[in-house]
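In this view, the complex is presented without one of its protein chains, the others remaining in place.
Order of writing sets the labels: A, B and C. Residues in every chain begin at 1.
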Amino acid sequence: MFNIPNFILPDVLLLIFPFIVIGMRLFVTTRSQLPWRLANIGFIAIFILLNLIPFSGGAERIFISNWKVDDFGVLMREVLIVSALLGMWLSKDYFEHGADKKPQMHQIAEFIGAIAFATFGGFTVVSACDLLTFFLGLEIATIPMYALAAWNKRDQYGSEAATKYILMGSVATAFELFGFSYLYGFSGSLHFSEIQAAVASGSSPLLWIAVLFLFCGIGFKLTLFPFYTWAPDVYEGAPTPVTAVLSVTSKATAIAFLVVLVYGPLSPIQDKMAPLIALLAGVTLFVGNLGALKQSRLRRFMAYSSIAQAGYIMVALLGPATTAKTAIIYYLFVYAVSNYLAFFVFSIIGHHREETFQSLRGLSKQNPSLAIALAISMFSLAGIPPLAGFFGKFHLFFSGASTGHYTLVAFAVLNNVIALFYYLQLIKAAWVDEPDGHLTPLRLTKRQREVVILLSIAVIFLGFVPFLSNNIFAGFTN
Amino acid sequence: MNLLNCLILAFLLFGIGVWGLMRRRHLIGMLISIELMLNAANINFISFAYFTAHDATAGALFSIFVIAVTACEMAIALAIIVTMYRRHKSLDVDQLRDLHD
Amino acid sequence: MISDITLGYSILLLPLITFVVNGLFLGNKCAKAAAIFAVVCNGLAFAAAGALAFIYFSDFAPQATSLFDHTFIPFVGGLVARIGMLIDPLSVMMLVVVTFISFMVNIYSIGYMREDRAAGRFFALLSLFSFSMLGLVVATNLFQMFIFWELVGVSSYLLIGFWYHKPSAVSASKQAFILTRFADSFFLLGIVLVSYVVGSFDFSTLNSLSLVDFQKQFINLGLVTISKSEALVLGSILIFTGGWGKSAMFPMHIWLPNAMEGPTPVSSIIHSATMVVAGVYLVARLFPFFAICDNALTLIMWVGAFTMVFAAVIACTQKDIKRILAYSTLSQLGYMMFALGACKIGLVVAVTGWTASTFHIFTHAFFKCSLFLIAGSLIHQVHTNDLDAMGGLGKKMKLTYVCTLISILAISGIPPFSGFFSKDEIILAAFQGQHYVVFGLALFTSGLTTFYMFRLFFLAFHGEPRHEGVKAGHVHEDFAMTLPIVILAIPALLSGVLGKGIFEEFFVPGQLNVPQLMKLEHAEWLPFVAVGIAVIALVIAWVLYASPWAKVQRALDETNRSGIYKIVYHKFYFDEMYYAVVRQFIFGGIARAARAFNDYVIEGLLAFTVWFVHKLGDLVRLAQAGYLPFYLGTLIVGVLLWRFFGQLPL
Partner (left out) sequence: MNTILFNSIWVIPLLTVLACVMIPATYAKTIRTIHVTSATIVLAIVCYLTYVVYALSGTPTNPAAAPLALRFFTDIPWLSMFKANYIVGADGLNMLLLALTAFIVWAGVLVSLNIKGNQKIFFALIQLLATSVYGVYMSFDLVLFFVFYEMEALCMYLMIACYGSGKRDYGGKKLTLTLAFGSSMILATLFGLFFESGATSWNLIEIAKTNLPMDFQMWAFPLMFMGFAVSSSLFPFHFWSPDGHSAAPTAVSMLAAGVMMKMGAYGCLRVAMFLMPEAAKIWLPYVVALLIFNVVLGPFIAIRHKDLKYITAYSSISHLGLIFLGLAALTPIGLRGASLQMISHGFLTGLFFATIGMIYERTHTRDITEMGGIMRKMPFLGVGFVLAGFAGLGLPGFSGFIAESTIFIGAFQQDSTLTRIVTILAILSITTTAVYILQTANRMLHGPLPQKYESLTDGCFREKLVIVVLVACLLFIGVCPGWISEILDQSIAPIFEKINNIP
């Protein structure tokens, strides 16, 4: 009986406690809040444990040869947990009453369980040391998402969205597998270290086909051009909390996948992949920004915006390892916070209305603080200082520019103007447009109010207060 | 019977899968063609494992895992398609056009 | 010399203090206090000026000195803008004249502005006006000159448009300011150019230049590259352009008659001492500099001469009493200008013209001021400027009648009145300069002057009253208004006799860097010719307008007149041309084109960009038709896309 090292505890915990949450359903009534409470405790406990890992000592934290918990892994885990926690809080109201003119959802315990599994998939991806674990992690992160997208059984859009999602997702999986197979064939091994050695020793068409298929496969999850086409429909069709989780957790997993690949096994040919990455980044953010220009439904709007954000994240992949990792982690934190802030506001709006630009009208008159929160999140997503979003983008561009890709950076920065344009559209709807007819009063639950305030403060201060970014950076350098 | 033939076979299979995916308008049919694509990957793994790779077990193992994982995926897919059917009373892809710009 | 400095400061500061106190505190509270304060301060200023003049001229062979000289802004190297007080015969003379005139006008305004509620503001602005002029007069350098030059302009704008509810007054003030401003822009350019070439603003430096030092260096003026000596000539002409506009020389003269819309005291101070003579003063001040810049003086002479005749001809036909005076001012300014220009004799220079011109500034100030004040009091009686409504006023206003006669004799150059001496010298200068054309014109114009002045005189004071008020005898002489007229009549009578000596002794334009002609024969016959012509003109005027067989009514109506008369009567249609140019060319042409370029080209490009981006957005959303097979297709296409465009070494 080998001893379990302490740094593995969070992963183990995350693996088992969804089962407890779901299993508990057998013993308590459907009305009971117990699973919900437990889930909260579980996630928060995991988050705290994760923060303790750096103190657990041991430079190389490797568990049975193919499960390593490096600094990047720990920080990614924190991002994923934060996202899961926020997603759970966001989803709670949708299980208490219908929203966005859709019926109420059921089985919160299973819902949380699914989120937890997806998160665990993310954990697996960042701690994988061989292709198999890697692949499994990706699948564990993806499959629950399919289910989540269709969670609202009584909503026809949900099922359609799920269908599109899973069909395209499986094709993407096929691509990835194909890529893996060639990678395996090229290096003759599944283990990253050996693959890296093989790649370093020299490349061949096999390797490049593999790279191509891997990028196309992950391009689907990361909504890169032209693999993003599912995103707007799925984001719109899926329940709002699922959309939020999709836009953060699944993106985070995908980008983690790329980071692990590009700075792990494929690191010797990073410079050769640079043109492809640059192209993907540039085209994706451009298309995403263009698509968002004339939207009227909030979640579809957020879909395009998140496509553009994916493009921005890709810019960072051009930089050296430490810089890029710091940038990406920091940006993911910021992006998660801003995004969830937006979604929380939408959920409050959508309680009695549809989630469209129309129903934002007159918000500033009706509830100024909510309008301010919305403005903050939008400006943060648009990358306006001193909000966190700007510093996030600044990290990304810094990483991209540090290897001299000024043209791409300039292009990305110019795209910010288009981005600002459509974010302003939304702010205009909330601040300038006069409401047409009577406005149904907004009701904020205590939780919603607290979370919105918390997130707003975070968005404001995570940026110019150097706490977060300096700590992340320190995490990589010391 | 050498590596290249197997790879070509796998690639053809993949291509057939793609072709079917494009041609089919029936969800189940599309699922099946996706299965073909996945299995093409499996063939790749097996053949690499058999011919070149220095740890042959890994490849075989991988393909087995793939089969298992795909099974789950297909299960979910079928479940979703069932709910689809409940709503639309058809499995024709052309009718999936409620969500669009 | 401490007393001089205090005197100098008090001359400059008293009007300023008046402006500040009246403008901020007394102005809108109580007009009477403001008036008294203004009169007192200006009186003190005049006293100070007089004292200064006495001290200055009392010591033998006075030198040009500067009482004080503060640094204003330092520019590169020696290029330093200073605020100083230059004291030489010319400036001292001007100080006395300006302070005296503004003192008189202030007294007069007490009466003239009695009914006006805004009188306080009026007195404030009047003091600002005289302050600016005084600052201009004592300027030690071009920069200071320009500063006060602009202040003069703006205070004239404020005073001409004093009755801002009268649209005509407003537009007149605007026209005055913009026309002079237009000239000033060239003045400024000249200052910048000259200061760049010479490296200094100071008159002392400029007046002691010699072109030969600059012939070797060259300067790039954008389109052309010219030697610095040529640049200096250009600069001198540009600087003169400033005076051109300020002194309302043809063709920038039209603002001056229109400026009659202002209150009469303003017209009188503008025409006699403050504004219009500034141009002449500028040329006189920089005379040595202009003297070395060949052609500059010739230009000045012709501009002056033409304006002289041109204005005199128009004056003969006008019916608005103030306009007649305005055109007479233009004509007199023409005298002064061309006298300065006429100093140039081939390659040498004679300074008699300079002396004559400054002398004429001196004498002209008094009688012109008094003439305007008289016009004002006439208008005050009959409430119109039109000669139609006057006539027969002589019997009612004895004092005024006498003073008018004195001033008119003075302006017509009849000895022993002041005008005779200065004008005689001017004509003499033209003769000595062998500019015989101009000489002839000058004689002719002196005749015209006599004619139109006596035309005015007879029509206003003689004959039968044509105004009900006058007929009914509601005419009286306001004391406050008559007093300055009477006082002014004295210098109008005597300043010539007394001044001649001083001017011929002290008034020389400083050291010249050009060969100078000293000995000039004095044409003894000239005065008789001039006076003869004047007398003939007088007789004609009498025959036409005052003699028993004069047909006054026919003389006054401008209908059914010959074409030439019409053209002259409408001032050669210059106002119309001016408005046509401004409206059609400036506003309608350039401005419209500029705005069109901005609104259609620039904004159009912007709109196109936005439209284009939105179209691209439509393309993206076009792909998002919700059609699953298409989406799946994009996956496959994507692979191929990046296979071929991903720049992978495949």
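In this section, a residue touches a chain if its C-beta (ideal position, glycine included) is under 8 Å from a C-beta of that chain, and two chains touch if they have at least 3 such contacts.
Note that the structure is predicted; figures quoted are calculated from it, not measured.
*Asks:* Using the touch definition given at the top, which of the shown chains does the missing chain touch?
*Replies:* A, C
*Asks:* Taking the full complex into account, find the residue in C:587, C:612, C:630 or C:644 that is in contact with the omitted chain.
*Replies:* Reading the full complex, the residue touching the unseen chain is C:587.
*Asks:* Identify the residue among C:164, C:436, C:579 or C:608 that touches the chain left out of the display.
*Replies:* Missing-chain contact among the listed residues: C:164.
*Asks:* Which positions on chain A touch the chain that was left off?
*Replies:* 323, 326-327, 330, 364, 368, 372, 375, 379, 384-387, 390-391, 394-395, 397-398, 401-402, 404, 406, 409-410, 413-414, 416-417, 420-421, 424, 427-428, 431-432, 464, 466, 469-470, 472-474
*Asks:* Tell me where the left-out chain touches chain C, residue by residue.
*Replies:* These residues of chain C touch the chain that is not shown: 28, 71-76, 79, 81, 143, 146-148, 150-151, 154, 157, 161, 164-165, 167, 170-171, 174, 177-178, 181-182, 184-186, 188-189, 192-193, 195-196, 220-223, 586-587, 590-592, 594-595, 597-598, 602-603, 606.
Definition applied: only the chains that are shown with their structure count from here on.
*Asks:* Using the definition of touching given at the top, classify the network of chains in this structure as line, ring, star, complete or other.
*Replies:* complete
*Asks:* Averaging over Cα atoms per chain, report the distance between chain A and chain C in Å.
*Replies:* It comes to 77 Å between the two C-alpha centres.
*Asks:* Averaging only over C-alpha atoms, locate the centres of chain B and chain C and give their separation in whole Å.
*Replies:* Centre-to-centre distance between chain B and chain C: 96 Å.
*Asks:* Averaged over CA atoms, how far is the centre of chain A from the centre of chain B? Could you give it in whole Å?
*Replies:* The answer is 26 Å.
*Asks:* Give the residues of chain A touching no fewer than two other chains, as numbers and ranges.
*Replies:* Within chain A, the residues that touch at least two other chains are 163-164, 167, 171, 232-233.
*Asks:* Give me the residue numbers in chain B that touch at least two other chains, ranges are fine.
*Replies:* 21, 30, 96, 98-101
*Asks:* Flag every residue of chain C that touches chain A in the complex, lowest number first.
*Replies:* 613-614, 616-621, 623-624, 626, 628, 630-632, 634-635, 637-639, 641-643, 645-650
*Asks:* Of all residues in chain B, which touch chain A in the complex?
*Replies:* The contact residues of chain B facing chain A are 10, 14, 17, 21, 27, 30-31, 34, 37-38, 40-42, 44-45, 48-49, 52-55, 58-59, 61-62, 65-66, 69-70, 72-73, 76-77, 79-81, 83-84, 86-88, 96, 98-101.
*Asks:* For the complex, give me every residue of chain A touching chain B.
*Replies:* Touch residues, chain A against chain B: 130-132, 135-136, 139, 143, 146-147, 150, 153, 156-157, 159-164, 166-167, 169-171, 173-174, 177-178, 180-182, 184-185, 188-190, 232-233, 236-237, 295, 300.
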